[in-house]
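For this view, one protein chain was removed and the others were kept in their places.
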Amino acid sequence: MQEELKKSVCDANIELQKHKLVIFSWGNVSGIDRSAGIVVIKPSGVPYDDLTPDKMVVLDIEGKVIEGTLNPSSDTPTHLELYRNFKTIGGICHTHSPSATMWAQACKEIPCFGTTHADNFYGPVPVTDIMTSEEIHENYELNTGKVIIKRFTGLDPMQMPAVLVANHGPFTWGADPAAAVEENVVLEQIATMALGTITINPDQGPINRALLDKHYLRKHGKNAYYGQTRG
Amino acid sequence: MQEELKKSVCDANIELQKHKLVIFSWGNVSGIDRSAGIVVIKPSGVPYDDLTPDKMVVLDIEGKVIEGTLNPSSDTPTHLELYRNFKTIGGICHTHSPSATMWAQACKEIPCFGTTHADNFYGPVPVTDIMTSEEIHENYELNTGKVIIKRFTGLDPMQMPAVLVANHGPFTWGADPAAAVEENVVLEQIATMALGTITINPDQGPINRALLDKHYLRKHGKNAYYGQTRG
Amino acid sequence: MQEELKKSVCDANIELQKHKLVIFSWGNVSGIDRSAGIVVIKPSGVPYDDLTPDKMVVLDIEGKVIEGTLNPSSDTPTHLELYRNFKTIGGICHTHSPSATMWAQACKEIPCFGTTHADNFYGPVPVTDIMTSEEIHENYELNTGKVIIKRFTGLDPMQMPAVLVANHGPFTWGADPAAAVEENVVLEQIATMALGTITINPDQGPINRALLDKHYLRKHGKNAYYGQTRG
Partner (left out) sequence: MQEELKKSVCDANIELQKHKLVIFSWGNVSGIDRSAGIVVIKPSGVPYDDLTPDKMVVLDIEGKVIEGTLNPSSDTPTHLELYRNFKTIGGICHTHSPSATMWAQACKEIPCFGTTHADNFYGPVPVTDIMTSEEIHENYELNTGKVIIKRFTGLDPMQMPAVLVANHGPFTWGADPAAAVEENVVLEQIATMALGTITINPDQGPINRALLDKHYLRKHGKNAYYGQTRG
């Protein structure tokens, strides 16, 4: 069952390595079939070179394994919490990609310093609260999802397809598993450039609202005019 | 028509990826046939691996599409404004190459810190003014060209074949599309080295005028003596 | 004799180059057969491309060469001192990998800034004391081992499989030669990210104890639940 979803999740996981977002087995991508209520995710701790679609783990949205003999990613409860709350997303990617992780470790949001950022993220990339000992001791991975959801109060996850979990690293998402990985690639690039920006000019502020709107909205939504399809 | 120009523009766009100036479809190169009044540019949002000469878009210098079924790059009005004002250039390149973009995002010109810079750019690489809301709301891409032209008052674009658009990224140009890309490669390298320079010595000033003249003029103009042709 | 160990040590040395931990011949990996009291190590100054298992040097734990015509790594006395004192380790890796070496040269421990670090190292990665002239003049390589051992008073080398020798660079270790190299790869990544973290936020402190415990212990020890085997 779910052969197509398993293949797209497997392919997206393999992409992590090609884009240098991961070393060893540090990262995982999942996808969801909303109509079937089925989530497919990478098995835990398996190297990318060994991944095949049949090794993907199939679960229901509460985390019950439906198919697959391997343990799902230890981050599975985080993915499921995001799918339950972000109803419009179809894929999730979690890595410790270096530049995004630097910002997450510094517990700082990434300000929107330029149009590269504005083309993809509609505002600063948010960072979560630092998790409390209580949130860590019990149901840690589920609570990781909960601190993300809490941080997204008032934010549209499709306009802000990335978050930095404080002390940890990024989660990104999109319409499908491949899109989730692509958002991580973009996030990594803007995180690298933001670090350089503040090194050159520690007082640099974010771009103004008009430029943010122009760039985000020329690529997204009904008035988009970038690319070969018009909004 | 314009088979040769289409091929050189296509090749130059493909070079962007090889030189790691772009990820995804983030960058575009164009070329102009001055005698025919024809501009050729990359189609919008098409990955570099899919580019072929026949996919290039052919326009007149006012932006009317003459040949090609794909939408031209959304940055086309910027390119055209540069061609209309910089009468000596034959190719334009626009990317978000990381180090040059860091300086553009920091809204700082790149000082001439060394001979690598002086070999290619005859002074600090200028940064434009930050665009106003009015410039952004209407005819944004055309106005991007206009703020560049305004910044180049008193500058010779062939002696300074690069600009940083504030909050955005670099445009470079040259005698033809390939030369425009080469200037972006050089710009990226000097931007990287300038960032390191101010990290080591925040008070470092630019090189003196004599050294700037010596290096720029030994490579350019009638008294050049670098390479296999002599000025 | 020791064909298997020689092959694993040779392979682990060759891995150094693949992971970009070394240039030229700057790094060495060894392994130990505890039951036989035999250590196998890279020959000194031989390029990785020329390494074959039969070129590995076989010694007893006091450093007497048992087999092999080449000189052992000049760092051999350091390796032996670690094997004599860290009874649980089976392989040692020494490189001058750039980011870890930056911290070693800055004579600073690497604080635990995030879960990537906590997944692998159970606390800050320690830095040794600066060696005295006396320690340097005589038996320098042996004394390098001794300053490491001194620094590990109260630390479990299997929970902290890395050290930074001040003014020098990292040593890492693990259950076998391949694991020792893997720890160096991880160390290099967390050293890179820690440098970015303090650049973004110079006041950033380490993660809290609960998060350190959660991440380290979900991967190590009897209650581990990461990967395909459960603690």
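Some points to look at:
Chains here go by letter, A, B and C, matching the order in which they are written, and residues are numbered from 1 within each.
One rule holds for everything that comes next: a contact is a pair of C-beta atoms (placed from the backbone, for glycine too) under 8 Å apart; a residue touches a chain by one contact, two chains touch by 3 or more.
Everything numeric in this text was worked out from a predicted model, so none of it was measured.
For the chain that does not appear, the touching partners among the shown chains are B, C. Residue in contact with the omitted chain (choice from C:14, C:36 or C:70): C:70. Across the entire complex, the residue among C:90, C:145, C:169 or C:227 in touch with the chain not shown is C:169. Note that of C:36, C:149, C:198 or C:224, the residue touching the chain absent from this view is C:198.
Interface note: of B:86, B:113 or B:216, the residue touching the hidden chain in the full complex is B:113. In the full complex, chain C touches the omitted chain through residues 23-24, 26, 43-46, 70-71, 74, 96, 98-99, 101-108, 130-133, 136-137, 140, 167-169, 195, 198-199. Residue positions on chain B in contact with the hidden chain: 113-116, 182, 185-186, 189, 192-194, 196-201, 204, 207-208, 210-211, 214, 218, 225-228, 230, in rising order.
To be clear about the criterion, only the chains that are shown with their structure count from here on.
When the CA atoms of chain A are superposed on chain C, the rotation angle comes to 90 degrees (nearest 5).
Averaging C-alpha coordinates per chain and comparing to chain C, the farthest chain turns out to be B.
Centre-to-centre separation between chain A and chain C, using Cα means, comes to 33 Å. Chain B and chain C have centres, each the mean of its CA atoms, that are 46 Å apart. With touch defined as above, residues shared between interfaces to two or more other chains in chain A number as follows: 198-199.
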